[in-house]
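For this view, one protein chain was removed and the others were kept in their places.
On to chain A.
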Amino acid sequence: MSAPPYSYSYIFKYIIIGDMGVGKSCLLHQFTEKKFMSDCPHTIGVEFGTRIIDVCGQKIKLQIWDTAGQERFRAVTRSYYRGAAGALMVYDTTRRTTYNHLSSWLTDTRNLTNPSTVIFLIGNKSDLKDQRDVAYEEAKQFADENGLMFVEASAKTGDNVEEAFVETAKKIFQCIQDGRLDLNATESGVQHKPSQPGRQTLTDQSPKPSCSC
């Protein structure tokens, strides 16, 4: 038999932002391919990846725009912020300058996304313990002060990578359930797809399962 037209119920749009060389593309690759990309040249413009995940029993397709960190792409990559439901903001725990630039990344994100956009701060390269240049506590405080979710992660070992992408989706899903995110707004970054459209014509529409996570 043919597959249903959609194998997922929602699409969430994500962006990944941060200075060049912090490992944005490697985090994406680890998340979508479960592999570490050791040879990681600078991204040209933007790269794209998808993965379907399960949140509270719902299949959610993440459409992830991975932006180039280099300054010369900045003017155009800014247009990808529009309509993002989730923003993963990345710095490198071994290079303080990438951390110092976070407030400007955050300002950009706040200006170009909408108030319901979930922003998740990732301190990447947590495996390089000897080279640490930013204390966990300091970044945690920055995240708390700005209302961001936060983990330290490693695209190399995979540590906390899954968590960052999935926790962002859970938070977005929570916002939908609480009615804080308007699905009809054009720039919410979320699309609803009935997962089995044929069903509604045969039986009464069953009530939506409520989320308990």
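Rule of thumb we're sticking to: a contact is a pair of C-beta atoms (placed from the backbone, for glycine too) under 8 Å apart; a residue touches a chain by one contact, two chains touch by 3 or more; residues count from 1.
One rule holds for everything that comes next: contacts and distances are computed from a predicted model.
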Inset, instruction - One chain of this complex is missing from the view, so tell me which of "DNA-directed DNA polymerase", "Glutathione S-transferase, nitrogen catabolite repression regulator", "ubiquitinyl hydrolase 1" or "Mitochondrial fission 1 protein" is its UniProt name. - result: "Mitochondrial fission 1 protein"
Legend entry - Identified contact with the non-displayed chain, of A:R82, A:K140 or A:K171: A:R82
Inset, instruction - Decide which residue listed in A:E47, A:D108 or A:D182 touches the omitted chain of the complex. - result: A:E47
Legend entry - Residue touching the undisplayed chain, where the options are A:I11, A:V55 or A:L181: A:I11
Legend entry - Missing-partner contacts on chain A, residue numbers: 11, 13, 25, 29, 37, 39-48, 50, 63, 72, 75-76, 79, 82-83, 191
